[in-house]
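Encoded as structure tokens, the structure appears first; notes follow it.
Every protein chain of the complex appears in place save one, which is left out.
Presenting chain A:
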Amino acid sequence: MAGGGGAPAESRVGQVVLPGDVLLLPAYDEQDTERLPLGTSAAPRGRLLCGPGLRRCAGGLLVTKCGLLRHRRAGDGAAAAGGAYWVDSQQKRYVPVKGDHVIGIVTGKVGDVFRLDVGGSEQASLSYLAFEGATKRNRPNVQVGDLIYGQFLVANKDMEPEMVCIDSSGRASGMGVIGQDGFLFKVSLGLIRKLLAPKCEIIQELSQLYPFELVLGMNGRIWVKAKTVQQTLIIVNILEACEYMTAEQRKQALAKLSGN
């Protein structure tokens, strides 16, 4: 691992990387060996972001998850070394991240806060004041077992994560308690990211079948509601199967379905 050297990060983009792989950053090798002792950090080149599944090490980046290596260039394209690297993995365990929109299940009310299960290692807390229009007197009607769509305000490694159902301007903007009907199920985090990508084909194809409501949480939970139980079940099964289907297989399955 340490002696293995490793491949340049750029050449591995889009390929499978495994934990322990070392990715070299060319700019880092050339410049920083000379510059670091001097202590000057003018940083003329773009800032490099080290995303999920990667860690800094002596030679460059150390991979800590298996998956596909992804890269995004910095916005203005100042230098080649800028941008962000991350590993796109298919894991199922969710780790809270600040700003993520997730679906939580209320497990209890403790004083002024609700306890929510979000699938992480710890339960999240949600103040009853963190709803749109909520005041000390006007409490939101939330029961144990309800679903709540919210976002993380605090998500640190060693602290209890905290959620809110309002954005910075105090508006709900879609967040809050999810209705009593519909069905909740879990898929892998990779599929959720795929579904949440702008202009996702799966969602577009599904929306041509019949109308339905859909909430996607970054923690792998999906809530679906269609007109009938049967229609909801179909959507659930298609989305669950998407994890294993190629685009062509999915199109065939959908074509078969819409033909009936």
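The rule we apply is simple: a contact is a pair of C-beta atoms (placed from the backbone, for glycine too) under 8 Å apart; a residue touches a chain by one contact, two chains touch by 3 or more; residues count from 1.
One rule holds for everything that comes next: contacts and distances are computed from a predicted model.
S.K.: The complex has one chain missing from view, so what does its UniProt entry call it, picking from "Exosome complex component RRP45", "Proteasome subunit beta", "Phosphatidylinositol N-acetylglucosaminyltransferase subunit A" or "Ribophorin II"?
M.R.: Options "Exosome complex component RRP45", "Proteasome subunit beta", "Phosphatidylinositol N-acetylglucosaminyltransferase subunit A" or "Ribophorin II" narrow down to "Exosome complex component RRP45" for the missing chain.
S.K.: Which of these touches the unseen chain: A:Leu23, A:Val113 or A:Leu147?
M.R.: The single option touching the absent chain is A:Leu147.
S.K.: For the full complex, which residue in A:Ser207, A:Asn237 or A:Gln252 touches the chain that was left out?
M.R.: A:Asn237
S.K.: To test your reading of the contact rule: which positions on chain A touch the chain that is missing from view?
M.R.: Residues of chain A in contact with the hidden chain: 90, 105, 107, 117, 119, 121, 123, 143, 145-147, 178-184, 223, 229-230, 232-233, 236-237, 241, 243-246.
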